[in-house]
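All protein chains of the complex are present and in place, except for one that has been dropped.
After this line comes subunit A, so read on.
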């Protein structure tokens, strides 16, 4: 969508003359029968850019004049939606930041459970009372059960959709500063497999750790900023000798370990450090020199940050690029709070964005399937 255009103040005379010119242009077009196919390109752009992908494709074949405009504004990628978990009842809400719309749907399959992780449109959920663990796809309502496991105070992640081959679940718990217990599972297994591993560098697991699956490996960021890596195929674990990302002193305010987010993009691990009184800082792990480097630009990428799971996306509408979308929606459910890396500011302007204080189970960014037309 085009950015805000400001009209310069013109004198009344100039305005009338300009309008006369425009009027004459329009009048000439009036000689033929006015048709929708002759809409001015800038209007067409504004209209077609609001269409969902499948409707955009429809518009592109309606008439020849619409075709190039539809292609030009077509969003190749579907943006993640923010899924809200209700404290009571079964009504779940999904917020689409592109259309700025919220959908509600009743999901009785999720009662008594809390969310653990999401990837490829699938949720991993856990029932603390019964230790039940299961996959759920809110778009297809499919449920895939897993063996029970006690993981009330652990974070867990999985590698890909459970319907894809090679889906692995991973969770880590420290036994001592140099020993961790890693538990893995997969769809169809009868039980979780737990093995102890040693790490040379100290590693502490907690519910504030962040997990991401990237390039076949599970990365786990501890609350002090050290990165543990587990290879599920080799079954090997080590803590990388990469010192934690360097933040300015004032970042280490109260609860400094809480407001962190981790995701991956194109094989790179990206970490977002936040602090309530400052702008967020983005770091990328440079694996060649084993160092975290600060990211000044996102190169057209959009990040979606929520406590348990974060995502990256390319090819979203222009306005959304080079931004971090946080898991909070303001203005009566219309605007999502985002941080623009280019403009180096929050939208809307920050009152106080303390991402460390958010309820981890309140909401999560989830990827709807491509061409998803809505809940029936």
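We take it that contacts are C-beta pairs under 8 Å (C-beta built on N, C-alpha and C of every residue); 3 or more make two chains touch, one makes a residue touch a chain; residues count from 1.
Note that contacts and distances are computed from a predicted model.
The listed choices are "Serine/threonine-protein phosphatase 2A 55 kDa regulatory subunit B", "L-lactate dehydrogenase", "SKP1-like protein 11" or "Auxin-responsive protein"; the UniProt protein name belonging to the chain that is not shown reads "SKP1-like protein 11".
The chain not shown here is touched by just one of A:62, A:91 or A:290, and that residue is A:62. Residues of subunit A in touch with the missing chain: 7, 9-13, 15-16, 19-20, 22-23, 26-27, 34-37, 39, 43, 46-47, 50-52, 55, 57-59, 61-65, 373.
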